[in-house]
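Here the complex is missing one protein chain, while the rest keep their positions.
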Amino acid sequence: MIEMSLISYSLGNLFKKPATIIDPFRELKPPPRFRGTIILDRDKCILCGLCSKVCPANCIEVDRAAKTYRYNPIKCISCRRCVDVCKKEAIKMHAVAKEPVYEIQIIQY
Amino acid sequence: MMARTIVPFGPQHPILAEPVRYTLELEEETVVGVDFELGWMHRGIEKGAEQDYNKAIFMCERVCGICSGVHSMTFVGCLEKAGDIPVPDRAKYLRTILLELERIHSHLLWIGVAADAVGFQNLFMLTWREREHVVDLMEAITGNRVNHSYVMPGGVRGDVDEKMAKHALEVLGAVEASAKFVADQASHDRTLISRVKGVGIMDKAMCLRYGVVGPNMRGCGIKQDCRSDGYEAYKWLDFEPVTFEGGDNLSRVMVRVLETFQSIELVKKCFKQIEPGPIMEEFKGGINGEAAYRCEAPRGELFYFIRGNGTKVLERVKIRAPTLANLMVTRELLLGEEFANIPVTILSFDPCFSCTER
Partner (left out) sequence: MAAEPSAAPKPKEIATKTAPGEVYDAPKDLEEFNAMAKKAYKNGWRFMCITALDKGENIELIYHFDTQKFVLYHIRYTVDPDVEHVSLVDMFPSAFLFENEVCELMGVKIKGIQGKLFLSKDMDGMHPLRKSFKIEEMLVKLQGPPEPHTIKQATKEDLMGMAGKTEADLKEDDACDFDEEEVAAKGKKDKPKPQKKAEEKEGDA
């Protein structure tokens, strides 16, 4: 009967491998285009401030006089606009998800 | 004199994904009065989008999680119409591929949630397993499962090469085979059919008077779809809308099931017809003008209206989501129904309240 086919298929699923990957020793990696954390190469950066103007979440602060570059990883929405706009290719996006933290820390380069 | 009770189908409910409050007046299991309240999801996105248009794209795509691609697509369509910005052909095909993948994942999600509301949890698990493959595919193309940020005025942001296209076609073939098996089995299930057939009947006159949009309208036999306008790459794809006669819950379910298979065919056609070329023509300038644009979201017709005064900062952004047009008809449709049929009838309209209230 046609109705038995779904029941027998579902009963058969009890003895097959589960669909979720629960292997503790295999790292599940996201695809290469995944938008994750930002890494700045401080030697290449000329502090022009373009990435700060273009950021929709206002999470980058560039101070030319004091020569500091501040980035707030909690406010960042990983949209990749700063990477697209940088002319010196000093800022790069790494395909790893952001880590949870106990307190908010602004990273200063 | 029969006793009347007032029951809240409240903001917290196990089958509602987003909060809404329906206040139902019952007379011994039959509904005699309906009223609803909104306001739990209002975030003021229309006001927040009145800024630099490049930054407003990210604001507008976060209106809804399930249909975020089509929100950003309609907003960018408005900008391109107001600013007369040209778009290369390959970018139009890639945008269509993203929109159709989003329709597949949204319909699979809805079928799972509706089956769970009826009590058929096995179907919920089977459809959401197929949905995972589609969402992983979107992550490989755009970089994120939802909130893609893929469409920009002038083109798209990333290309699809040969390896990715081959992988995508394999995944879609597997999804289609599993979905066909599940659809065949579920359509012969007597319990499921008896719960949705003949319930919540909406005839053509009511549908046209209330201005219902989307698969709900096509479930009454009216053949209308925004994709027949021929925006983006649809004019090259020979598109025909899917309709079903009947107007009850079953026809609305069947329209969405058939649309899923139609979307898989459209994506395969796109991959066959696409040709190499540029994907982006940069546009830097102000927007001067007013424009209105509409796209077919998985839930119906999505309408945007923008006004720009020559600078980069927009003056007004108006969003009309499809569920806002579909909500008023539920007030008349629920009168006279049995109490147990109410969750299924409300869910068969596929409501998305975060789109409604922005």
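A and B are the chain letters, set down in written order, and residue numbers restart from 1 in every chain.
Here is the rule we use: contacts are C-beta pairs under 8 Å (C-beta built on N, C-alpha and C of every residue); 3 or more make two chains touch, one makes a residue touch a chain.
Everything numeric in this text was worked out from a predicted model, so none of it was measured.
Novice: Identify the residue among B:48, B:88, B:158 or B:221 that touches the chain left out of the display.
Specialist: With B:48, B:88, B:158 or B:221 as choices, the missing chain is touched by B:48.
Novice: Quick one: say which of A:19, A:46 or A:107 touches the chain that got left out.
Specialist: A:107
Novice: With the missing chain put back, which residues of chain A would touch it? List them for me.
Specialist: Here the touching residues of chain A are 25-27, 29, 31-32, 37, 39-42, 70, 72, 94-96, 103-109.
Novice: So that we can see where the missing chain sits, which residues of chain B does it touch?
Specialist: Residues in contact with the chain left out: 38-39, 42, 44, 46-48, 81-82, 84, 140, 163-164, 167, 208-211, 224, 228-229, 288-292, 294, 301, 303, 305, 307-310, 315-316, 318, 320, 324-325, 327-329, 357.
Note that in this section only the chains that are shown with their structure count from here on.
Novice: For chain A and chain B, what's the span in angstrom between their mean Cα positions?
Specialist: Result: the chain centres lie 27 Å from each other.
Novice: What residues on chain A touch chain B, complex-wise?
Specialist: Contacts found on chain A: 2-3, 5-6, 9-10, 19, 30-31, 33-35, 54, 56, 77-81, 84.
Novice: Applying the document's contact rule, which stretches of chain B touch chain A when the two form their complex?
Specialist: For chain B paired with chain A, touching residues are 54-55, 58-59, 122, 129, 132, 136, 139-144, 149, 157-158, 184-186, 188-190.
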